[in-house]
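Missing here: one protein chain of the complex. Every other protein chain is in place.
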Amino acid sequence: MKPTTYISRLELGEKDETFLDSNELIINMGPQHPATHGVLRVILKLDGEKVLGTECVIGYLHRGVEKIAENRTYAMFNPYVDRMDYVAAVSNGLGYCEAVEKLLNVEAPPRANYIRVILAELNRIASHQLWLGTHALDIGAITPLFYTFRDREEILKIFEKYCGARLTTHAFRIGGCQYETYEGFEKDVKKFLNFFKPKIDEYEELLTTNRIWVERTKSVGVISGKECRALGVTGPVLRASGVRWDIRKAQPYAAYSDFQFEIPTGQNGDTYDRYLVRMAEMRQSVRIIEQAVAGIPEGPIMAKIPKVLKPPVGEIYHSIEAPKGELGYFVVSDGSTQPYRLRVRPPSFVNLQALDMMVRGQLVADVIAVIGTLDIVLGEVDR
Amino acid sequence: MAPITTFHYLVVAAALFVLGVIGVLTRRNVVIVLMSIELILNAVNLNLVAFSRLWGLQGQVFSIFVITDAAAEAAVGLGILIAFFRNKETVNVDEVDLLKW
Amino acid sequence: MQPVATTFFFYLLSGLALLGGVLVITRKNAVHSALALILTLLALAGLYLMLYAPFVAGVQIILYAGGIMVLFLFVIMLVNLERSQKEEQFNKQWVIGTVAAVVTGILFVLVFVKSKELPNLVREHVAQLPEQSNTQQIAVFLYGNYMFTFEIASLLLLVAMIGAVVMAKKRI
Partner (left out) sequence: MLSYITDYLKSNTTPGQAGNLFWAFVYILLVFLGLSIAVIAMNWLERKILAHMQVRLGPMRVGPHGLLQPIADALKLLIKEDIMPAEADKAVFWTAPLIVVITAFTVFIVVPFGPTHAVTDMNIGVLFMLGVSSLGVLGIVMAGWASNSHYPLIGALRSSAQMVSYEIAMGLAVVAAILMTSLNGMGVYGIGGHGDGTGTLSMIGIVQAQQAQHAWFIFKFFPLGLIAFFIFAVAMVAETNRAPFDLPEAESELTAGFHTEYSGFRWSLFFLAEYSAMIAVSSIAVTLWLGGWLRPFPNLLTGETWDLIFSLFPAATFLSLALLAFIGTIRMPRHSYFRIQTLGLGGFAALLGLIGLILLIAPVRDRIQDIYWFSIKVAGFMYLYIWYRGTFPRYRFDQLMRMGWKVLLPMGIGVLILTALVGVL
């Protein structure tokens, strides 16, 4: 069979008569490109340096996660979700476990919930650190990457000590946690928090008032709250546009209702605001972890659940606030040991839809900045 | 070999001038016609500098004015070329046969 | 400083200049023509150095080769010339044009040869050219005797600049 080549709709479109035709370039950014965070392919239509239109081609990392779920038992599928957003594996696992727990009608014990919150928030910090490093690298500041990776290492060490894995942690089980916290877990977490608090200031010192950084990010990739809602964009992107929406507050899950924290929001919905929001979120995460470590209750870490999971017939949608936005699981059960259908609502995928709206009419360099600020992970976009 | 005199330079300048004129008269591509004009101007410059060797610095001063002129000519010529190309999608001189389009 | 190996360098540089000139008017691809023209310009800058005109040589390099030719290359890349490469390169009167040009050239050489000044040209009656302070002398001329011309030239550049912007801009 002849291999088919992909023809972008941009190439098929009508030629704009007001421009020199030679000025219009169609260039392929990716799938192998240093700034597309994996295997995203963006087809750009350029007039000189100005972007006339974009088209994302995804699917280079498609593994059929949702289809795999239909052929695995509920417990067997649990590790697979870690491979979606591999920089925030804990949050992915948390969402899945809670969805299935809801379907089974069990609740994780409070101690498990606290452990879940601590790990999920640590993971949020790790994810934001990775975002900050790569985003700054895309914009040309190479140093923050190494600073954030140095500090992220400490979080990964805690993960490794807790569950033996650094990245694809598989930290939680349906019904609670499998592992009790190790000896000195609280001490490690507290030590990390004390170590990390000044580091946020260090990052901010490098970037927040850096004139070039501000010029590169202010009023770049602006998106209003209304547009965000129309596209279903969630997470820091939505909050930076001034919408106070955080599932941790709106529909508290795990133990989030026990903690005091604020939802940082921005006003302009530009890249700079998204940067500030994420920096503030890291501080809030530190605050949550501090409260959680202080108030962690004693007790069991696993709810009583049957050995073989056979949820009653029904369907459930459960979503959590992942570092990148609303991460939802829609699980349909036919009463057997395997899900009849499992659908993931990945925040990266939904947020990526805003790319075209955000970069149209701006410059090529802004496309890079916007891809960075959307904080997409291709594993999650393609699933 | 005979020593190099001003005469030699003049012959080189004349040859360059002829090449430029041939380019202007025979090529169809506007860009190359403009470049041929640059050749002609350079031939003149070589003449001026060669003569300044005989009769003082004024020739060199004048050649600087010629270079200024060439810069102005290139800027305007290329501006016209871009405007022309935008309207007609061609760079051939013999298709410029209308005063207005 | 006395130029060394004058004869050799003269023939080398003028050969390069003429080669560049021929390439300019014969190449199909405008980029190649432009590069050939740069060769000619640099060779001419070398000839100027041999004629004790270092300042003109410097201006030639910085303005012509570094400025004007970059502009040319820029425009060539901006307008897509792929189609024009496949078309006929020379117009219909190319024979007459060439003959006329060559006749002009022969006329020039005849003028040089027949002129009464030729012995002067050959004998190399050299004016007193201050080599070490060439730039200073030119400056004195430019800002002294030719002050008005200099101002006119700057005005010309201004006019050309505005004209180029007006014509090349899509919408004003």
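When the chains are written out, they are named A, B and C in that same order, and each has its own residue count from 1.
Throughout what follows, contacts are C-beta pairs under 8 Å (C-beta built on N, C-alpha and C of every residue); 3 or more make two chains touch, one makes a residue touch a chain.
What you see is a predicted model; the values in this text were computed from it and never measured.
**Q** For the chain that does not appear here, which of the shown chains does it touch in the whole complex?
**A** Touched by the chain not displayed, across the whole complex: A, C.
**Q** In the full complex, which of A:Ala75, A:Ala303 or A:Val364 touches the chain missing from this view?
**A** Checking each option in A:Ala75, A:Ala303 or A:Val364, the one touching the absent chain turns out to be A:Val364.
**Q** In the complete assembly, which of A:Leu61, A:Ala88, A:Val117 or A:Ala136 touches the absent chain?
**A** Per the contact definition at the top, the residue touching the missing chain is A:Ala136.
**Q** Looking beyond the chains shown, say which of C:Thr6, C:Gln93, C:Ser115 or C:Gln136 touches the absent one.
**A** Candidates C:Thr6, C:Gln93, C:Ser115 or C:Gln136; residue touching the omitted chain: C:Gln136.
**Q** If I consider the whole complex, including the chain that's not displayed, which of C:Val22, C:Leu73 or C:Val109 touches that chain?
**A** C:Leu73
**Q** Counting contacts across the full complex, list the positions on chain C that touch the omitted chain.
**A** So the residues of chain C touching the unseen chain are 1-2, 4, 29, 31-32, 35, 38, 54-55, 57-59, 61-62, 65-67, 69-70, 73-74, 77, 131-136, 139-140.
**Q** Across the whole complex, list the residues on chain A that are touched by the chain not included here.
**A** Here the touching residues of chain A are 25, 27-28, 33-35, 46, 49, 136-143, 145-147, 150, 206-207, 210, 212-213, 215-216, 363-366, 368.
The rule we apply is simple: only the chains that are shown with their structure count from here on.
**Q** How far is the middle of chain A from the middle of chain C, if each middle is the mean of its Cα atoms, in Å?
**A** 61
**Q** Go ahead and note the Å separation of the Cα centroids belonging to chain A and chain B.
**A** That pair's centroid distance is 62 Å.
**Q** Centre to centre, by mean C-alpha position, how many angstrom separate chain B and chain C?
**A** Chain centroid spacing, chain B to chain C, equals 6 Å.
**Q** Return the residues of chain C touching two or more other chains; collapse runs of consecutive numbers into ranges.
**A** Residues 78-79, 170.
**Q** In chain B, which residues are in touch with two or more of the other chains?
**A** 82, 85-86
**Q** Considering only the defined contacts, which chain C positions touch chain B in the complex?
**A** 6-7, 10, 14, 17-18, 21-22, 24-25, 27, 30, 33-34, 37, 40-41, 44, 47-48, 51-53, 55-56, 59-60, 63-64, 67-68, 71-72, 75-76, 78-79, 81, 83-84, 87-91, 93-94, 96-98, 100-102, 104-105, 108-109, 112, 118, 120-127, 129, 134, 137-138, 141-142, 146, 149, 153, 156-157, 159-161, 163-168, 170
**Q** Mind pulling up the chain B residues that touch chain C in the complex?
**A** 1-12, 14-23, 25-29, 31-32, 34-36, 38-39, 42, 45-46, 49-50, 52-58, 60-61, 63-65, 67-76, 78-83, 85-86, 90-94
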